[in-house]
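Only one protein chain is missing from this complex, and each of the others stays in its spot.
A, B and C are the chain letters, set down in written order, and residue numbers restart from 1 in every chain.
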Amino acid sequence: MAQQGTAAADKKHWDSIVTDWSADKQTFQVPWGKAMMWIFLLSDTFIFTSFLVGYGHDRISTAAAWPNASEVFALTIFGIDMPLILIAIMTFVLITSSGTMAMAVNYGYRGDRARAASLMLITAAFGAIFVGMQAFEWTKLIEEGVRPWENPFGAEQFGAAFFMITGFHGLHVSAGVIYLFIVARRVITGYYEKPERKGNYEIVEIVGLYWHFVDLVWVFIFAFFYLW
Amino acid sequence: MATEGQQHPLSIYFWIWGLLFLFSAFSYGTDFLPEGLVRWGLILLLMVLKAGFIIAIFMHMAWERVALIWAILGPPVLLLFLIGFMVYEGDYTEATRVDSFTAPPEPVGLEHH
Amino acid sequence: MAYVAIADRDHEQHLHDPDTFITKYVWSQDHKVIAIQYGGTAIAMGVIALALSLLMRLQIGFPDTFNITPYEYYQYVTMHGMIMVIYLLTALFLGGFGNYLIPLMCGARDMVFPYMNMLSFWVFLVACIILCISFFVPGGPTGAGWTLYPPQAILQGTPGVDWGIVLMLLSLAVFIVAFTMGGLNYVTTVLQARCRGMTLMRLPLSVWGIFVATILGLLAFPALLVAAIMMLLDRAIDTSFFMPSLLSMGEALDTQGGSPILFQHLFWFFGHPEVYIVALPAFGLVSDLLSTHARKNIFGYRMMVWAIIAIGALSFVVWAHHMYVSGMNPYFGFFFATTTLIIAVPTAIKVYNWVLTLWRGDLHFNLPMLWATGFIFTFVHGGLTGLFLGNVTVDLPLSDTYFVVGHFHMVMGVSPIMVLFGAIYHWFPKMTGKMPNKTLGTIHFWMTFLGTYAIYLPMHYVGILGMPRRYYAYGDTDFIPESAAIANEGITIAAIFVAVAQVIFFINIFYSMWKGKDSGPNPWRATTLEWQTPDTPPKHGNWGPELPEVHRWAYDYSVPGDDGDYIPQNHPIKPGEASVGA
Partner (left out) sequence: MAVALAVVLVVLVVGSLVYHFLSPWYFTEIASNWDLIDLTVDITFWVCGFVFVAVNLFTAYCVVKFRHRPGHKAHYEPESHKLEIGLTIFTSIGVAAMLAPGLIAWGDFVRVPEGAMQVEAVGKQWHWSYRFPGEDGQFGNTDVRQMTVDNPLGVDPSDPAGEDDIVVTQPIVHLPLDQDTHMLLRSSDVLHNFTVPQFRVKMDLVPGMVTYQWFRPTVEGTYEVLCEELCGIGHFAMRSKVVVQSRDAFETWLDAQPTFAETQDRPVGNPTRGATTYAVCLACHGAEGQGNQAMNAPKLAGQEPWYIRRQIANYQSGRRGTEDNIAVQMAAMAAVMTTPGVIEDVIAYIGTFPDEPAETTIVGDVDRGRGLYQTCALCHGDEGQGSWNANAPRLAGMSDWSLHRQLMKFKEPDPAARRGGHPDDIYGDQMNLMAVLLKDEAAISDVIAYINTLP
């Protein structure tokens, strides 16, 4: 029947939407875990958007002055005032970790266990650095008197939204670091080489999806929290 | 079938990596622009570009089948409604506040930096 | 290089059959056991909520003789509403029926991630326990209304501000985690683990309803989660997300600049899809009940599927119809009234198709059929009153009155409940191998159907009179005639009557489980896959050595030229056969 032809259909061709959705057995030609991760990320997108919408609405509706992020998050390095510099560095760290993650996926599929695992560990390390810098940022803000419940620079929601959103993002990063560790360990120890797993390294891609998503969210936080 | 999956030349990751660096540098740069449409336009443009590259290349969306792409990218459109309405709602709320309420106290800590 | 579907490598699947009692019935990873655990817990919660509704009703019906305080009244209203919507209906439809039916109807051996599926139930149980604990903490459960609107929900003057509200929010957050674990499973299973020949357009509508409802859940619960987190922070560490400068009991609070309306938007961005989360599975299940017992294909299957999808998508852009009089930007009313009434069109199509399924059918009034027909009646009634409220101007006089209470009970407090009872009677033979007792079931039906109409119809009129909802007592109002008190007493008596009828249901279930007639594998002579399992009740892995293969759509009843009046989905197409499902 028609369904047998699906694989043949050109995947970039628009008709493939129809063939895929009208296929039997499965709709997406991807492993279960990957399909599930995508759907989860979709759900997570709604979470982060709701956070950002909440923050944005509060920011627009409050009549109090909103602090200028580029001043609040400035650092003085070698005597020069550098607005947002730490955030810029954090952004670069996270992007770099995304790059190493992408390579880990690649080596995973090639069956290069050592490289895949070490790249994952590097990714995790970058992630940890990111969280560390975030912690520094928090400490600095707290020292300056910003709290979730008060803010000497203006609108109260500034501190609250900042701690909540970066905190939730930071939790995602931390969870990702742990997730990376677990999978990297399994890659090294040959867990996926067992007969019933058949040397299948799609798990690395799945971790990767999650990790890139965390990076993705940061892009939006950067734009809407720091640059606005 | 063990090694089947997303495999692309490594160079493409380096390219994207570089691009993302560049875009991030640019978006960092927008911070030095004056408030206004240009700045907002650039912030959003760069944001979308960065997000697009991460999704398309790092997350391999560009190589997925169209069915999956639309299944994932379609639903967030619903969020645009939420975002749009909440922006207007924010403006409306603020307008009533400015109209009728005494302005909130000035922040105390502005001597910072 | 396409990925090979599970159906084509069934031999690779290793199901570890559980060997101890614990792994078989307690920490079970079998979707059927999890379904029953989910269902049992949900029904138990439902019974609590039912009891609360009676206490409320006694207060409203007999305010002078019955003795609860407003404090308790608002707690009961809140817990009643929340439990019914989330912990009974959502959990029973998705966790219960979703779990039971999806793998069976799709031709899968189990959910794709059985371990996570199991966790989902246990986390759900934790959520239920947290909620129940709130009855016993100082101050008791929250009395903020199930909508939990701040600032009131977290300020003095509302019951349960100390612990109740915290536990409520916590329980919701935990529930969302549980739901997400289950929901990812349901969606992925439907999409990725169907058997050979099972295309999406051959799935029974039950699966479609549950599937789309689950997607709605995955996209809508996030807004509730975020709102809950923000409110927890407002409550626990005095942030001001939803809190402007205000006085509480005459004392100025330290909050400033937050927006109470924001919560309402987030809540209803979740809340409206939520009402369809409990409606769509009902739509799906009832379609299958009607078709099976009418011995006739569901009319307009493709339209039915598209209607489900359309309703699901539209449900995200109508949320502010709950907020017409909330003080939001009033210009939003135009947009939301229009989208809201547009939903009537796909819903209408569904209603027409159910009725047209009966038309020229061969109707067997078995137990499930009674409930399904009753559902059509109550749902049409409730849906139409929804159009009153959706039409923004009409909502002005009616919002926050008992008309709204009448509307949502008709559409949610009885219609899906009718489907649930019908579905339980329908699938009971598959779950237990025994037939439910028809006499008891019939009595149960008549009492519930007529009784609930007697509860909810008068509510609308009491509301039109102007009686506001969430009123502990009405006292004297110059525009509500005293005769309204009679209506209220009548409603209360009817509610007690219906509650008593539920006892019959439980007796029936336990009695039939123990002494019911053997049902055989397919007592209703149904076409869908779950009735074609080698064992009844199906064993772990569902299908024995071979996964089934599907050759036709789910509704080949009374096919012309065929001797019987149904052809199961796994029967090959005979040469020259006229099935559309081919």
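Please note the rule applied: contacts are C-beta pairs under 8 Å (C-beta built on N, C-alpha and C of every residue); 3 or more make two chains touch, one makes a residue touch a chain.
All values derive from a computational prediction rather than experimental measurement.
Just so you know, the chain we are not showing touches B, C across the whole complex.
In the complete complex, the residue from C:9, C:360 or C:574 that touches the missing chain is C:360. Which of C:397, C:521 or C:537 touches the hidden chain is settled by the complete complex: it is C:397.
Residue C:342 is the one among C:4, C:342 or C:513 that touches the chain missing from this view. Listed here are the subunit C residues that touch the chain not shown: 63-65, 67-71, 74, 143-145, 149, 151-152, 155-159, 243-250, 252, 257-261, 294-297, 299-303, 325-327, 330-331, 333-334, 337-338, 341-342, 344-345, 348-349, 351-353, 355-356, 358-365, 370, 373, 376-377, 380-381, 384-385, 387-388, 391-394, 396-397, 399-401, 442, 449-450, 453, 457-458, 461-462, 464-466, 468-481, 483-484, 487, 555, 557-560, 565, 578, 580.
Think of the hidden chain as still there; on subunit B it touches residues 93, 96-97, 99-102.
Criterion: only the chains that are shown with their structure count from here on.
Centre-to-centre separation between subunit A and subunit B, using Cα means, comes to 13 Å.
Centre-to-centre separation between subunit B and subunit C, using Cα means, comes to 36 Å. Separating the centre of subunit A from that of subunit C, both taken as means of CA atoms, is a distance of 34 Å. Among the residues of subunit C, those in touch with two or more other chains are 3, 219, 223, 256-257, 259, 262, 265, 269.
Touching two or more other chains at once are residues 21, 27-30, 42, 46, 49-50, 53, 57-58, 61-64 of subunit A.
Interface residues of subunit C, counted against subunit B in their complex, comprise 1, 3-4, 215, 219, 223, 245, 256-257, 259, 261-262, 265, 269, 313, 316-317, 320, 328-329, 332.
Partner subunit C is touched in their complex by these residues of subunit B: 1, 4, 75, 78, 81-82, 85-86, 88-90, 92-93, 104. Within the complex formed with subunit A, the subunit B residues making contact are 1-8, 10, 13-14, 16-17, 20-21, 24-25, 27-28, 30-32, 43-44, 46-47, 50-51, 54-55, 57-60, 64-68, 70-72, 75-76, 79, 82-83, 86-87, 89-91, 93-94, 97-98, 101, 103-104, 106-110, 112-113.
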